[in-house]
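One protein chain omitted, others in place.
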Amino acid sequence: MRHLLSISDLTKVQALSILDTATELARVSDGAVKKLPTLRGRTIVNLFVEDSTRTRISFEAAAKRLSADVINFSAKGSSLSKGESLKDTALTLQAMGADAVVIRHGASGAPQRLADSDWMRGSVINAGDGTHEHPSQALLDAFTIRKHCVKGGNDLVGVRVAIVGDILHSRVARSNVLLLNLLGASVTLVAPPTLLPVGVESWPVKISYDLDKVIGSVDVVMMLRVQQERMNDLFFPNAREYSRYFGLNADRLRLMSHNSIVMHPGPMNRGLEIAAEVADSARSVIVEQVANGVSVRMAILYVLLAGGPLEAGVK
Amino acid sequence: MSIALSAPDISRALKRISHEILEANTSSDQIVLLGIPTRGAHLALRIAANMSSLAGHTIPVGMLDITMHRDDLRMRPPRPIMPTSIPDSGIQGRDLVLIDDVLFSGRTIRAGLDALGEIGRPHTVQLAVLIDRGHRELPIRADFVGKNLPTSIAQSVKVHLNEVDGIDEVLIEES
Partner (left out) sequence: MSPHRYLIKGATMPDGRICDLLIVAGLIQTISAKIEDTDAIVIKANGSVILPGLVDLHTHLRQPGREDAETVLSGSRAGAKGGFTALSAMANTSPVADNAGVVEQVFRLGQQAGLVDVFPIGAVTQGLEGVVLAEIGAMADSLARVRVFSDDGNCVFDPLVMRRGLEYIKKFDGVIAQHAQEPRLTVGSQMNEGEVSAILGLKGWPAIAEEAIIARDVLLVDHVKSRLHICHVTTAGGVEIIRWAKARGINVTAEVTPHHLLLTDDFARSYDPVFKVNPPLRTEKDVMALREGLCDGTIDIVATDHAPHSSESKECEWHEASFGMLALETALSIVQKTMIDSHLMNWTQVANCLSTAPARIAGYGDHGQPLQVGSIANITIVDPHASWSVDRDLSASKSRNTPFHGFELPGVVTYTFFKGVPTLFAGALVENDVS
């Protein structure tokens, strides 16, 4: 495996191996020493063409705990904001000797363009591209779900997950649908019909327009952020109505089944898709998701970067 | 291919190592064993069982994965990380014995010493191996050796254990 562009690049065995590796690496984060020498001498570039402080610092922490050198390259104040093309940026990173590029980009498919081009040779890790995918988020979500909802067994067979909100524009939803399905969970998408993509019928999921009908029969409720720019784009009448039908409030929290958990990829709009008392409740694992993010991203970096080329595999 | 150690040979060697570790460490309640996965961890369990019955109390045993500390990661395809489990007693101030199947270049043990640094500071660190086949590349030696097996660099030594391979034996293969 050279790149991580989409969950569809992964087999079930590979996905589980990343989760298992993350489980071992979580020890490092918990222990007194927060550093391993594994990626010493490797250069990882965080190329954040679209801003995302949370994802960037998570990848940065992961890389540093593995002793990699980290270069942050963000849109603001850089050549990227001066109209430099992706190609020229990639050529620059290649010239600097980047072993891997962690890329966040507003355009769907930009990481794949980098990986498929001959502009640079390093590994490409998709840290969220447009409305396409966010594979590291899905892996950390699966990691979190496995910790809470699975007894015995290492996959997610039998776990029931509802993903609620703006599916149409959500890269988190796309990656999660693929990964949860790969690991054997059953997924229900809950959204107003305007926020489901045409073509969703072909996805391996159930569809519901009614959160109240779904909420009592799932183990995980994963809330998606409602982007501010959707408010005035005819997807729903207004924030209040959206919140009434698709927000997770205290009343709905009480309908949730025993031992079920609430997730959110962040950043949250408290009071819109999730009520403050839900976000702070005992069912919420939202803060834990952030902590797990570092371990899972360490595992991704380890799997992609620690080994040499496959042909060197002679003992 | 020839058989260097049979199942009874292995059993005798482990018993002898168990005795030697106890003799070398005056206070047996301070000893902690850590095996290096995969086969070193199983050897550690067997030695711990031997020692526990000899000493009359349970000798703490765990395993220590050293993958992340290897210096040859980039020379091979990525390998899975193995579990690490440290006994509840911890290793702080203890007499710690690292256990592996074959001592060869010494690089695995160096990585093991580095990995220990994450976990704590033992009073002493000792090394027990089933086979010492020579060809050291680092200034490392074993305190307890099951069998010294002079080999040529072209040969390879294969340790098979019941728990993993369904049979106890040590083989020398010409490559």
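In this document, chain identifiers A and B correspond to the written order of the chains, with residue numbering beginning at 1 in each.
Please note the rule applied: contacts are C-beta pairs under 8 Å (C-beta built on N, C-alpha and C of every residue); 3 or more make two chains touch, one makes a residue touch a chain.
Being a predicted model, the structure only gives us computed values, none of them experimental.
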* Touch partners, limited to displayed chains, of the chain removed from view -> A
* **Touch criterion as defined above, residue of A:Lys12, A:Arg40, A:Arg54 or A:Lys87 at the omitted chain** => A:Lys87
* **Candidate in contact with the missing chain, chosen from A:His105, A:Arg160, A:Arg283 or A:Arg297** => A:His105
* **Option touching the unshown chain, where A:Pro37, A:Gly130 or A:Gly266 are the choices** => A:Gly130
* Since one chain has been left out of the picture, which residues of chain A touch it in the full complex? -> 85-87, 105-110, 112-113, 116-117, 129-133, 169, 171, 174, 197-203
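Everything below uses one rule, namely that only the chains that are shown with their structure count from here on.
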* **Separation of mean Cα positions, chain B and chain A [Å, integer]** => 40
* How about chain A: which of its residues touch chain B in the complex? -> 1, 17, 20-21, 24-25, 27-28, 31-33, 36-38, 66, 302-304, 306-310, 312-313, 315
* Structure fact -> So, in the complex, the side of chain B touching chain A is made of residues 65, 68-69, 73-84, 114, 117-119, 156
